[in-house]
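Scroll down for the structure; my scribbles are underneath it.
Here the complex is missing a single protein chain, while all its other protein chains stay put.
We just call them A, B and C in the order they show up, numbering each chain from 1.
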Amino acid sequence: MDHCELTTEPINVGAVARRVVPPECGATVTLDGYARRFTTRDSKVIETEYLVYEAYEEMALKEMQKLAAKAKEDFAISNVGIVHRTGKIEIGETSVVISVAAPHRKDAFAACEWLIKELKRTVPIWKKEIYADGEAWSEGEAAE
Amino acid sequence: MDHCELTTEPINVGAVARRVVPPECGATVTLDGYARRFTTRDSKVIETEYLVYEAYEEMALKEMQKLAAKAKEDFAISNVGIVHRTGKIEIGETSVVISVAAPHRKDAFAACEWLIKELKRTVPIWKKEIYADGEAWSEGEAAE
Amino acid sequence: MSDMRINVLFFGATADIVGKRREELEVDGEVSAGSILDELRTRFPYLAAQKLHISIEQEYASSDSIVKAGDEIAIFTSVSGG
Partner (left out) sequence: MSDMRINVLFFGATADIVGKRREELEVDGEVSAGSILDELRTRFPYLAAQKLHISIEQEYASSDSIVKAGDEIAIFTSVSGG
């Protein structure tokens, strides 16, 4: 019932959350990450026009599945859904959704927070930010 | 941009999450609570057929708005969406959605977890569980 | 002070116990929320078994909160939304 997916299509956040719901669960916690217009770098506010995400698809899926399996080992949760979009993403569109269903919401919160942290650290996907006057590959969370 | 609502219609989880997104934010954390089929009471597993939620509507909305305001005081978040459904809710349908948008996801996780805990403690809404052989008003989180 | 009428609303378990959703009480002048609770527990003995909350004008109130003429009062058991 876990669900890991890469897609170039818009992500339906509610549908991902719904995929992972088993009958013993009462709560799903969902992290919805999306392209934001403004970011701060070196205390300068930068306006992004859109994003492009590139994935090493086979490896990214393997790493996503590993994270789902590890989360189920370490937290009292039932199911995990991880969907990451690739290609061009407009401002405001969802780039990643992580949904965790658990009998008790506390475990769902903890696992979801862990999963997004690890996804940003290990899953081979790269974000390019496109500005009015150029573009740059993001250096990831470590650099933020 | 906060959004507190009571509705008797099915809740679109993704749409609630989207309502609260301002341009400086990169993450929304959403708690999706729904009617579960099985609950454990006095170490006996009970099967629920459906739920009925009743609200003291004017006061519930006031309390939801207070929670949203307090969360924005206490956490570095931008917007809060709280929607609770009332009336009959089938198994698997969403009863409550809380979405929190924040520049940094850590704050969104913390605020969302706080909001659902407080909603269950203070907002005047009551849940009736209907079984094959009877029904009972839930005694809330304190009794679980 | 003259007599006054107070509207009391019931929800969930308290509505089931009293068999109605609204009750009009007549009281002599200003009263405390606690004395309204006492009066209701006398009229509806099954309420006495419940831990009850009271609100005045849609705000949580304590037993010694003062109820004024025309206030909307509600009596309910612990909430269980979510």
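Some notes on this structure:
Here is the rule we go by: a contact is a pair of C-beta atoms (placed from the backbone, for glycine too) under 8 Å apart; a residue touches a chain by one contact, two chains touch by 3 or more.
These numbers come from a predicted model, not from an experiment.
Among the chains on display, the ones the left-out chain touches in the entire complex are A.
When you scan A:Arg37, A:Lys72 or A:Lys120 for touch with the missing chain, the hit is A:Lys120.
Residue-wise, the contact with the chain that is not shown comes from A:Ala55, picked out of A:Ala55, A:Ile77 or A:Ala102.
Contacts to the hidden chain, counted on subunit A, fall at residues 33, 53-56, 58-60, 62, 84, 95-96, 116, 119-128, 137-143.
The definition used in the following text is that only the chains that are shown with their structure count from here on.
Between subunit A and subunit B the centroid-to-centroid distance comes to 23 Å (mean Cα coordinates, whole Å). Subunit B and subunit C have CA centres that are 26 Å apart. Per-chain CA centroids place subunit A at a distance of 49 Å from subunit C. Residues of subunit C in contact with two or more other chains: none.
Residues of subunit B found to touch two or more other chains are 33, 116.
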